[in-house]
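Here the complex is missing a single protein chain, while all its other protein chains stay put.
So, chain A:
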Amino acid sequence: MNTNRRDFLKVALAGAATALTTNTAQARPPKDLPPDAVGILYDATLCIGCKACEVGCKNANAMPTITDPALEQAKDVHAIWDASSDLDSRNLNKIKAFAQGTAAVKDREQDGYSFIKRACMHCVDPDCISACPVSALTKDPLTGIVGYNPDACIGCRYCQLACPFNIPKFEFDKPFPKIVKCEMCRHLQAQGEIPACCAACPTGASLFGRVSDLLQEGQRRLNLPPGTYQDYPLHRLDSGQQRSAEVRGYHPHLYGETETGGTQYLLLAGVPFENLGLPALGPESSAQLSETIQHTLYQGLAAPTLLLGGLVYTVYRRTEAERHADDVEERRHD
């Protein structure tokens, strides 16, 4: 058994060495934001929770309204509001409310409440794209929009596992299901329009623009003195339309500036983002780590090819007797 032990230890050590060199090997560089990438800045302190953005989204993307029969019967109304409570395969965009204590004052951490808008963040370095085996999810090289192609998708749902925000949704209730996620109304943008949520928003809480400009706008807002009145643009950053509103005070963080390598959907709020159900994420995407490890181990198939050569050669030598004996036996039988 002794040679065996030594052999196995050798293999194990070689494996460990490979794994350890992963750290020192060239890491896959982070992805850059396309210069003209577009995005949305959502400012929770401006949001009034009217959900006009949700209605706009459903109309623009031909999604069904979800009703709550029990609630409607109790209130004696019919189909006047959308009753879904979270993102799912029928909701690409969702306004949620988070309350603390007495929930008396908006945008306050203690005894306050805040809205938050959830949709695909259109990551700069998207984990979903790295995960998808068949390139069904792709990032537009100009706009940076992360789009979905059902003709490629096999429905493995690895993108759901990979996305740090649990964004891709799957039609579990359909025999021929698809993945569903916000594509920033790319069909409208192709016609020169802006995403439906931003077009519908009456307060400027959902604001469309170039990501580089939105980043500046976000930083500008973080520095506004609370209590003063300021002009806030409506619908799109350069629309020229604006509205004066009181600065309610921001939690000093522009969510999406660095998270998971940056996102094209940026968030501002008066309360910490963890309280609004957003994960605390480091500046590197998991895709970066995953791809670094995978490509370090495989060296673009060079390592497996070498190993295969060694294995086949060893086996060839070890089975020589077998092949030979076989021939002898065959001849005897013939």
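Just so we're on the same page, a contact is a pair of C-beta atoms (placed from the backbone, for glycine too) under 8 Å apart; a residue touches a chain by one contact, two chains touch by 3 or more; residues count from 1.
Following the convention adopted for this analysis, contacts and distances are computed from a predicted model.
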Worksheet item: For the chain that is missing from this picture, which UniProt protein name fits: "cytochrome-c oxidase", "Ni/Fe-hydrogenase 2 integral membrane subunit HybB", "Xanthine dehydrogenase family protein molybdopterin-binding subunit" or "NADH-quinone oxidoreductase subunit H"?
Response: "Ni/Fe-hydrogenase 2 integral membrane subunit HybB"
Worksheet item: Who touches the missing chain here, A:Cys57, A:Ile116 or A:Ala131?
Response: A:Ala131
Worksheet, complete the sentence: Absent-chain interface residues of chain A come out as 1, 3-5, 7-9, 12, 15-16, 18-20, 22-23, 86-89, 127, 129-136, 150-158, 160-162, 164, 166, 168-178, 277, 279, 281, 286-287, 289-291, 293-295, 297-298, 304, 307-308, 311-316, 318-319, 321-323, 325-327, 329-330, 333
